[in-house]
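Here's a slice of the assembly, chains where they normally sit.
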């Protein structure tokens, strides 16, 4: 009965990319742990780039500094 | 000090339904574990139907296949 | 496809109490949102009383101060 939560920054994921994440994560649990896909739920959270930080800095600022 | 997180697909929950989930989850913790409702927090997350999958398929596609 | 996560302090919950939380949370989602219980997962996390704090104080200290 796996539950997989994928958090990524919100950068215009397409519906197809989300489907690929859901299919891939489910397949991973089936292959590695022989889990039942009927019982495998995947939830994707898209996080605003102002709301995610690493090394103490907002991701929106990290992106801007690169450009 | 319970914390309850309820994740559901985003399908137009009314304010009243949310209130019922909050009241019901709080009451459950009071009844079963005698928790203090002052310390019992409930958070509801509404997840886009493209962002939730089961058996490797997006919920938006599962709904469409049914119709 | 609800997913409910219940976090409580680790204070010797019995197997029966856990079953009551699982049954009650599932029933709540069925009643309020007409969700399919086959798709409703409940996960209970028991948190060490040193690892939960409120008003800036560990729960283990709050308990002790009461006694």
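So that you can tell them apart, the chains are marked A, B and C in the order they are listed, and the count of residues begins at 1 in each.
In this section, a residue touches a chain if its C-beta (ideal position, glycine included) is under 8 Å from a C-beta of that chain, and two chains touch if they have at least 3 such contacts.
Everything quoted here is computed from the prediction, not taken from an experiment.
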Copy number across the full structure, from 3 displayed chains: 6
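One rule holds in what follows: only the chains that are shown with their structure count from here on.
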Length of the line joining the C-alpha centres of subunit B and subunit C, rounded to whole Å: 14
Centroid distance [mean C-alpha coordinates] between subunit C and subunit A, Å: 25
Shared interface positions of subunit C, touching two or more other chains: 1, 3
Residues of subunit A touching subunit B in the complex: 15, 18-19, 22-23, 26-27, 37-38, 40-46
Sites on subunit C touched by subunit B in the complex: 1-9, 13, 17, 20-21, 24-25, 28-29, 31-33, 35, 39, 52, 54, 59
Subunit C-facing residues of subunit A, complex: 1, 3, 41, 43
